[in-house]
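Just one protein chain is left out here, and the rest sit where they should.
Letters are used for the chains, namely A and B, taken in the order the chains are written, and counting of residues starts over at 1 for each.
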Amino acid sequence: MAKPKVAFYWCASCGGCEEAVVDLAEGILPIVDAVEIVLWPVALDFKLEDVRGWKPGDVAVAFINGSVRSADHEMWVNLLREKCGLVVAFGSCAHLGGIPGLANCTTRDRILENKYLRAETVVNPQSILPQLQTRVDGHELELPELWNTVRRLDQVIDVDYYLPGCAPPPASIATAVQAILSGNLPPKGSVLAPEKSLCETCPRNRAKPEQFTIQQFRRIATSVPDPEKCFLAEGYACLGPATRGGCGERCIRGNMPCRGCFGPTPDALDQGTKFLAALGAVTAGQTQEEVATVAATLADPLGTLYRFSLPSSLLGRSVSDKGAER
Amino acid sequence: MAQERFEPRLVGFLCRWCSYTGADLAGTSRIEYPANLATIRVMCTGRVDPTFVVKALVDGADGVLIAGCHPGDCHYGEGNYKAQRRYWLLMNLLLQFGIERERVRLEWISAAEGDRFARVVRELTETVRTLGPLRWKERVEVVA
Partner (left out) sequence: MTQRISINPITRLEGHGTIEIFLDDAGDVERAYFQVPELRGFETFCLGRPAEEMAQITPRICGVCPTAHHLASAKALDDLWQVEPPPTAVKLRELAHNAFMFEDHTLHFYYLGGPDFVVGPTAPRSKRNILGVIDAVGLDVASRVIGIRRAVRQMLETMMGKVIHPVFGVPGGVSRGITEEERQRFLEIASEAVEFARFSLTVFDQVVLENKANLELVVDEGYQHRTYYMGMVDRQNRVAFYDGDVRVVHPNGNEVAKFHPREYAQHIAEHVEPWSYITFPYLRKIGWAGFVDGPSSGVYRVAPLARLNVSDGMATPLAQAEHDRMYETLGGKPAHHTLAFHWARLVEALQAAERMQALLTDADIAGRDIRTVPTATPSEGVGIVEAPRGTLIHHYWTDPQGMLTKVNLIVATNHNAAPIAMSVEKAAKRAIHGGQVDDGLLNLVEMAFRAYDPCHACATHTLPGRMPLVARILDRRGELLNVIRRDRE
């Protein structure tokens, strides 16, 4: 029987998800024996024409990483959705929007201005900006259009499963691939990770006090985190309570608080506001002045609460930057 | 052609023990106040998840009222204090998104304060009328 065909593709990606697959090390051997990889731009030859030539269903599964932020990405993911049986949103960017999703706090025009006109080292007396179409020395060149708003994958195409993490741990990649190959899958739309929050498996959970009150938020920059104590109880904005477990608590073991890359637990509509709800129960302050003072010590709520998930927040993007509206 | 006056759409989360009763009192006392507020009764303002407030704004509300018992009077002891802390954290967050603080108001209204309830609704309606419609979904490229 022919081996099932598998495709990998990347949109606005850093390549870390590709590295995560490589980090399977010897563990990749049984997988590669069991499947035929028919698309993987980072590693294998492929052609757009080849993908266009696939019949729908030819390819069993496409693992797509990266967030979607250009016309070119949109074209590719629509094509893969059409041709592949299953689509898996691979990694935080495809699942939630990821760190490139932070661009939703600003606008495309602001990004272009800052990079090409105002940057410290750019010398650009004619104020040249990249153009969708250019004519240079008689030659026609094109660039794809960048969108103003970054999207996660299921905001553009239908997605069957989500593999969270920035990057997904190799063990969960191997488990997911085995599940897909054996047909042993949870209901469509499932996130392939535990349903409970990180705190459930956090090595510091036992030492967490039953009751604690954050008098003021602390920043790692100006303090030293205790290697054994619960970060939140110590006043660090650790998103563990609002984040799915399954990552192995690698950041915690590196003595740094969680930043939420696995995304929200199933019951939460919005990872950021859900975390705020939790904070309301453990922060100090009785009078309005006291409360306002404590709240002000949480630096950059937007960037902290939505580090990986801004495109997935209910609000979706900020409008405070001039020109952010469509 | 005369422009139609903008009528703000407001959502109110009112705690059952104090503020909702206070709102009822405004009604039975026949105190007039703008009809712009759609009320949602919760057992306590401590139940108000910031997610509710954001969802209201995203789904079409121009402003939100959260009203509960005065500090010290919460039927469950701590609920309104938590609401206050969540409120301040949320306001700082909404500012970064470009939503004005004045759109979301936290108030303490007791069961006996029907007139206070009416005044707060009047004030919030006018404040939001001046700010203008939020129309969040139109303003962003939000995908359902």
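One rule holds for everything that comes next: a residue touches a chain if its C-beta (ideal position, glycine included) is under 8 Å from a C-beta of that chain, and two chains touch if they have at least 3 such contacts.
The structure presented is a predicted model; accordingly, all values stated were derived computationally and were not measured.
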Partners of the unshown chain among those that are drawn: A
Touch criterion as defined above, residue of A:100, A:164, A:240 or A:311 at the omitted chain: A:100
Among A:21, A:96 or A:199, the residue in touch with the chain that has been omitted: A:21
Residue among A:41, A:56, A:186 or A:203 that touches the chain left out of view: A:41
Option from A:75, A:129, A:171 or A:207 whose C-beta touches the chain left out: A:129
Subunit A residues touching the omitted chain (full complex): 12-23, 25-26, 28-29, 32, 38, 41-49, 69-70, 72, 98-100, 102-103, 105-106, 108, 110-112, 114-116, 119-124, 128-131, 134, 136-137, 139, 141, 143-144, 146, 166-167, 219-225, 227, 250-251, 253-256, 259, 299-300, 302-304, 307
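Simple rule for what comes next: only the chains that are shown with their structure count from here on.
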Separation of subunit A from subunit B, taking each centre as the mean of its C-alpha atoms, in whole Å: 33
In the complex, subunit B residues that touch subunit A: 49-51, 53-55, 57-58, 71, 81-86, 88-93, 95-99, 136, 139-143
Complex interface listing, subunit A residues touching subunit B: 105, 147-149, 151, 155-156, 268-270, 272-274, 276-277, 279-281, 283, 285-288, 291-292, 294-296, 298, 300-302, 305, 314-321, 324-326
